[in-house]
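Before anything else, here's the structure in question.
Apart from one protein chain that is not included, each protein chain of the complex appears where it belongs.
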Amino acid sequence: MELDSLYQEVILDHYKKPHNKGLPVGEIQVHHVNPNCGDEITLSLSIKDGVVEDLIWDGVGCSISQASASIMSDLVNGKSVAQAGVALREFTELMQSKGNISGDEEVLEDAIALAGVSKFPARVKCALLSWMAFKDAAIQNGAEI
Amino acid sequence: MELDSLYQEVILDHYKKPHNKGLPVGEIQVHHVNPNCGDEITLSLSIKDGVVEDLIWDGVGCSISQASASIMSDLVNGKSVAQAGVALREFTELMQSKGNISGDEEVLEDAIALAGVSKFPARVKCALLSWMAFKDAAIQNGAEI
Amino acid sequence: MNPPFDVAAIKSDFPIFEEKMRGGKRLVFLDSGATSQKPWAVINAERDFYTKHNAAVHRGSYYLAEQASAAYEGARQSVADFLSVDSDEVIFTKSATEGLNLLATSFERSAGQLGIRAGDEIVVSELEHHANLLPWQQLAKRTGAVLKWFSMNLDGSLDLTNIDEVITEKTKVVAITHQSNVLGSVPDLPPIIAAAHAVGARFVLDACQSIPHMPVDVRAMGVDFLTFSGHKAAGPTGIGVVWGRAELLNQMEPYLYGGSMIESVTMTDSTWAAIPRRFEAGVPNMAQAVGLEAALKYLSNIGLPNIHSWEMTLTEYALRGLQEIEGVRVLGPQSMQARGGVISFVVDGLHPHDVGQVMDQYGVAVRTGHHCAWPLIRKLGVVGTTRASFYLYNDLSDVDVLLESVIGARDYFRKR
Partner (left out) sequence: MNPPFDVAAIKSDFPIFEEKMRGGKRLVFLDSGATSQKPWAVINAERDFYTKHNAAVHRGSYYLAEQASAAYEGARQSVADFLSVDSDEVIFTKSATEGLNLLATSFERSAGQLGIRAGDEIVVSELEHHANLLPWQQLAKRTGAVLKWFSMNLDGSLDLTNIDEVITEKTKVVAITHQSNVLGSVPDLPPIIAAAHAVGARFVLDACQSIPHMPVDVRAMGVDFLTFSGHKAAGPTGIGVVWGRAELLNQMEPYLYGGSMIESVTMTDSTWAAIPRRFEAGVPNMAQAVGLEAALKYLSNIGLPNIHSWEMTLTEYALRGLQEIEGVRVLGPQSMQARGGVISFVVDGLHPHDVGQVMDQYGVAVRTGHHCAWPLIRKLGVVGTTRASFYLYNDLSDVDVLLESVIGARDYFRKR
């Protein structure tokens, strides 16, 4: 069933048990909303010696947006800004691919499970919400990403 | 030629030598504009013992609007308000008839020459402009018309 | 449960039902609350305008311009006939949204009694679609007027217990929906309209969810203004209607400024044409007006009472079905009392987006989310809902697929 390509096991796992979800505590917090559907995310992080640390997020939304936030938080926490930037760009490209690329597992790790989202245009924004919040927070923390 | 039914001889005569055209002098003056084409008319009259008198008008506009004003001024000057009202209603009906009625010459006199206008919907407002100004002025002079 | 008209024949008037959805499924369109589908009659009316009569209205005295003007003004007359009002009172807009903004801004600009000034009060309700909340909310902010509102009860009705506090001597405008686009609930308007008029306030009806679906007697209701969108009434996109009482519209200031709405213009000053032209600046959406005319004639031929009764049949069948599904909770009115053909529900533990996504696999088109009514959604204490809305082309088998797909959605996530 086409649906299973969207709702991969990994996604539902992250949805049911999201990682790094809790009250964002950093000084700089960003709040992003998907006005179409009302999905919301709040996120904080810090950047020490060019490394992303302490990324914590909270939010409400569909399985895709929640799983994507959880996966993203695992992926970028502890990575250098440069590495996180590569993942961010690769993930964005994957989402906009309309199902034409499958993503580099080396770079994206669990996030390649979200590849199926790109075939459902209305859900792409759900998957990207947390990544955009991450990007925004990194920039506000002075990173060039 | 269909055009000749619009531009009757009588109309062109009135257009070239308009009657009762001059500087409106009465106390109550009305000014009407056809916003579509910019045709304008200023008109004054007085009503004494239920009779329309001293109708004078001035204006700019196409042959139809000018001829109609001239014909109307001949027709209502000196008539009772009641008679003028009958002519006004009959003329309005004639204009809205889309060429289906030809008008009562007893009531409308020269104005039946304008019957052809009703086949040219865009020109109906030209023909009606002065009549509406007359109506307005009569009402402002206290007439029930 | 026999339909009062031949639903299969109706369906075949709407070409979109020949399209295949994901996985080759047939289209079960249950999102008419957002926008309706269009019959050939409407599509062909627009085409005929373009192929036979197209010219700028009111601006030329040549043959085609006469044809175009006759078509456009004929459309206005048809809308007026449909509403049983005078054609001068019918203003074409691009949408209900524009219509409500037009009214709010025109009140702001108008002089005297109709004007809205600091300290005046404007009343809406928690049921409102953003289109009937934001123009008033922002008008209040700009002018210093005060925005007040009726609260919603959890059954989707309005709490009128404090009506005397909500509508006061200071109230200038009361703007309320005829039917909630989220819950389908129909608020009890007569006491509100009476209270508004008792204090000299104007009542604006957001008729987006009613005009397409049921007979509405605007004169009998006693509303002062009304607005709806063509695209929800089987008509084209890009057309809406404002109706207002002539004696009020005549005193109101224009919304859009430009060509065809003037009486005279100098560089420094202008005067306005009579209604309705005063409110229709520029070359209008002529083809769309003609398309809307075709839509309203199409609906009238079938009969609004018939359409409404069939929608009620569908709604009742769906409501019962949904209420029986374990794990599904219907929001708002639980009975057929004071409701229209719109049902919102949630599935335990599932986000509406995920529910809608599975339903899509069944060919079912429903809307999910906040439905442009955030205050109402917050009041319900949910993140969003899944909403099914019905129209004349739906049949009982559409409802069967709806129910099947909701169960499918519930089970899809349960078993994983």
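So that you can tell them apart, the chains are marked A, B and C in the order they are listed, and the count of residues begins at 1 in each.
Here, a contact is a pair of C-beta atoms (placed from the backbone, for glycine too) under 8 Å apart; a residue touches a chain by one contact, two chains touch by 3 or more.
Computed from a predicted model, the values in this text were never measured in an experiment.
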Residue among C:Phe82, C:Phe107, C:Trp149 or C:Phe413 touching the omitted chain: C:Trp149
Which residue of C:Glu19, C:Glu247 or C:Glu326 touches the chain not shown here: C:Glu19
Full-complex contact with the absent chain, from C:Gly156, C:Pro187, C:Gly244 or C:Gly356: C:Gly356
Those residues of chain C which, in the complete complex, touch the missing chain: 15-16, 19, 21-22, 27, 29, 31, 34-35, 37-38, 42-43, 46-47, 50-52, 54-56, 59-65, 94-98, 100-101, 109, 126, 129-131, 133-135, 137-138, 142, 147, 149, 229, 231, 236-239, 255-260, 262, 264-270, 281-288, 353, 356-357, 359-360, 363-369, 372, 374-375, 378
Residues of chain A (touch criterion as defined above) contacting the omitted chain: 33, 35-36, 120-123
Chain B, residues in touch with the chain not shown (by the definition above): 1-3, 6-7, 9, 12, 36-38, 60-64, 120, 123, 126
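The working rule: only the chains that are shown with their structure count from here on.
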Chain of greatest Cα-centre distance to chain C: B
Chain A and chain C: spacing of chain centres that average the CA atoms, whole Å: 37
Centre distance in Å when chain A and chain B are each reduced to the mean of their C-alpha atoms: 76
Of all residues in chain C, the ones touching two or more other chains: none
In chain A, residues with contacts to at least two other chains: none
